[in-house]
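If you scroll down you'll find the structure; I have some questions about it.
Every protein chain except one is present and positioned as in the full complex.
Presenting chain A:
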Amino acid sequence: MLLGLLVAATSLLPLGFVVVSTAELGPAEAWDLVTRPRFDDLVWNTSRLLVGGVALSLLLGVGCAWLVVRTDLPLARLWHGLLCAPLAVPAFVNGYGWISTTHAVQSYWGAVLVVSLSYYPLVYLPTVAALSRLDSSVEDVAASLGAGAWSSFFRVVLPTISPAVLGGALLVGLHLLGEYGALQLLNFPTLTTGILDQYRLSFNGPAATMLALVLVAFCLVLLGLELLARGRRRRSRVGSGVGRPATRHRLGRAAPAWCAALLALAVLSLGVPLVSLVRWLVRGNSSSLPAGDLGAALGTTLGLAVAAGVLATAAALPIAWLAVRYRGVVVTLIERAVYPANALPGIVVALALVTISIRVVPSLYQTLPVLVVGYVILFLPRAAVGVRPTLELAPPVLEDVATSLGCSRAGAVRRVTLPLVLPGLAASVALVSLAVGTELTATLLLAPTGTSTLATEFWSRASAVEYGAAAPFALALILLSIPATWLLGRAAVSRSPRRPA
């Protein structure tokens, strides 16, 4: 219980920081900051990017998911792979691919296009999962009641999968709010890029804090909107029984056209960044491959990623344990406390840790422990989501049985509980590690001087328009992201949550 409280309190640090430092600001100063014209620009840009990016991601994500799962699209598995693949290309690498190809994307529409191409899989994946688990008999009933294909999609299918779609849209929104690298490269200033600019100019000035507050407000509005849209209606499946695989809609003569459209999407989301990456790699080789830098950065990245992955999973364990074994009000509060941190952009978490470490324990400022704690706060929810169902695989009755058969408590944990939960814990460590490996924004602020990861090395070169020198690091980042992407893509289409024996 104490451990759980400690983890929850740590997760709430950034939120507390924003509240406290805004309170210190004073109303007059705050008003002065808010009324600057530059500020209005940032808020306007952030808002329209959110609307455009989320809308385009929804269109692409839901449309593609329906094509892949519910129609007789040829080569559906191949398309599924291609549609998940953009997740393996970090958004800032995608932005680099586009900007180093054409400067036409330095506009609102360019920014919307690039971020949507990076983030639409966040809608696509949960929608695919929801569609393939949807009991097709509800559609059959709708058809028997006289609903046509379109009408049954909008009246029956979409309401049923809407929690998944909304959850995906929320994720896209939160990622857009936190995105720094891609938007900086595309020269489209938002609140997040504004915070980093302010931070560079006047280290930890009140302006950065004020922007962070507005950014947090945006996040909370998004969370509220999602809750409102989700509503109180229940969407459980009524009755048990085997959900039959759905009949697929026939595309008929339209099939080639849809394939062409998906191919175009794949070219835009994968082809452009990869081709430009290869182009710069070939060209960059004529200068020199920074093998030493690459090796050092790779080592640092791996070390940080594994450390943060293990720590985040370890921190998620007591919380998940409490949630699974001891239900209650306090426990639910502790569990909920973990999630707001996920909604906060990396930049806010980083800013909070910088300020807190300077004020409270200056000796820790810009050290590895603070960086790792930042990662843990950022990615703890990701670990918690995976750890909880894992613990549910090992209900307490199994330990009871083991002790009645002569095992000590420790023996029961070793022989029964651990073998059941280790694969899940390992997967959770891997997922967090991969996310840490490609993290840029918080790393830029928190990394000690001289510590450089693949992402920061890439960034220092790409932002200095040394596209050729940045290419090897981009390639390494993509390679690092492939395993997690593959895992996520496979999990979305597997019908049963049970692990094969």
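FYI, a contact is a pair of C-beta atoms (placed from the backbone, for glycine too) under 8 Å apart; a residue touches a chain by one contact, two chains touch by 3 or more; residues count from 1.
Everything that follows uses one rule, which is that contacts and distances are computed from a predicted model.
**Q** Between "ABC-type quaternary amine transporter", "Cytochrome bc1 complex Rieske iron-sulfur subunit", "Fe-S cluster assembly protein SufB" or "NADH-quinone oxidoreductase subunit F", which matches the UniProt record of the unshown chain?
**A** From the choices "ABC-type quaternary amine transporter", "Cytochrome bc1 complex Rieske iron-sulfur subunit", "Fe-S cluster assembly protein SufB" or "NADH-quinone oxidoreductase subunit F", the unshown chain carries the UniProt name "ABC-type quaternary amine transporter".
**Q** With the full complex in mind, choose from A:G26, A:P395 or A:P448 the residue touching the hidden chain.
**A** Per the contact definition at the top, the residue touching the missing chain is A:P395.
**Q** Which of these, A:S47, A:T102, A:S151 or A:S408, touches the one chain of the complex that we don't see?
**A** A:S408
**Q** Just checking the interface: what residues of chain A touch the absent partner chain?
**A** The missing chain touches chain A at positions 393, 395, 397-398, 400-408, 415-416, 419-420, 498, 501.
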